[in-house]
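Partial view: only certain chains, each at its native spot in the assembly.
All chains are identified by letter, namely A, B and C, in their written order; residue positions are counted from 1 within each chain.
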């Protein structure tokens, strides 16, 4: 079965990004497909590559990046939500005249249409938020 | 046709569980995750509200979240089932849609 | 393209958090996909639809007029829960008058807001393919 997943809260502050990660792993391990995970609201903050969590804690961004690579999951960061919150890729940074970008490997910035499309193309949709 | 509902908030902090239970249809399932697992514990000020709904709805708690919070499964309200993430996935697949009460 | 029934569920008040605004942004974008769209307002979500919002003194954008434009996007089914209104001391008159033009009925103006009781709201929820919660 095809699952779509939405992550609506930022890393570390809420458990949502951890729960979603474990859910997606379990879905893949049990023979389901997770073609896309959509990061919305503060969920866009999961995609920062500038995070430096304490040595004895999990690295949420690296977990997602590895999962995307191993299982070809499309990690989409909502552009409108990302702009408000200061999450930019190289292209966006250039276009907006910003002096840095902060999106990690494995994530891509795109529009809200990708969320609707995910809803249409998957069999189930699950949201992890606050 | 049935729905899997998820609740991730403590019933002592917010109205999410109450609102969820008030909108369940007979045959639906409710999975309590994250801080939501406190809703499954017996002997609390919320337990009777939850027990009242158990005739028509099947209730689950996510065991990894229960253990994290130091709650022994023996303290769950009779009839509430623990499940792991694989069981969570199965519940999502088995029901026709998932509604998340955030 | 497949047509699915999409429900956007709003349970949070406006301005204190951004969920109400960012939910509306999804509804607007989603309208382009020609799905069968409904929007639910229950619990504190009913506060989103109140008349007379004036955010001038808090420096936050007032997005409540946008609800009146939903009809132009063919989003015409706004379900509002009666019990949620009552608990908050609100009546239908406290909400904005939101209408759409029915193209199948000579573009007659019709109300988009449908007041439902809790059991009816549960029926609406159970009749969907995709439920997005905010």
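Keep in mind that, in the parts below, a contact is a pair of C-beta atoms (placed from the backbone, for glycine too) under 8 Å apart; a residue touches a chain by one contact, two chains touch by 3 or more.
Owing to the predicted nature of the structure, the values given are computational and were not obtained by experimental measurement.
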Composition by chain label (entire complex, not just displayed copies): A x2, B x2, C x2
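Quick note on the criterion: only the chains that are shown with their structure count from here on.
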Interchain centroid distance [CA atoms averaged], chain A/chain C, Å: 27
Geometric centre distance via CA averages, chain B-chain A, whole Å: 26
Where chain C touches two or more other chains, by residue: 130-131, 133
For chain B, residues that touch 2 or more chains besides their own: 97-98, 100, 102
Chain C partner contacts - residues on chain B that touch it in the complex: 1, 3, 15, 19, 22-25, 28, 97-102
Complex contact set, residues of chain B against chain A: 6, 8, 33-35, 64-65, 84-86, 88-90, 92-93, 97-98, 100, 102
Contact set on chain C toward chain B in their complex: 9, 11, 42-43, 118, 121-123, 125-126, 128-131, 133-134
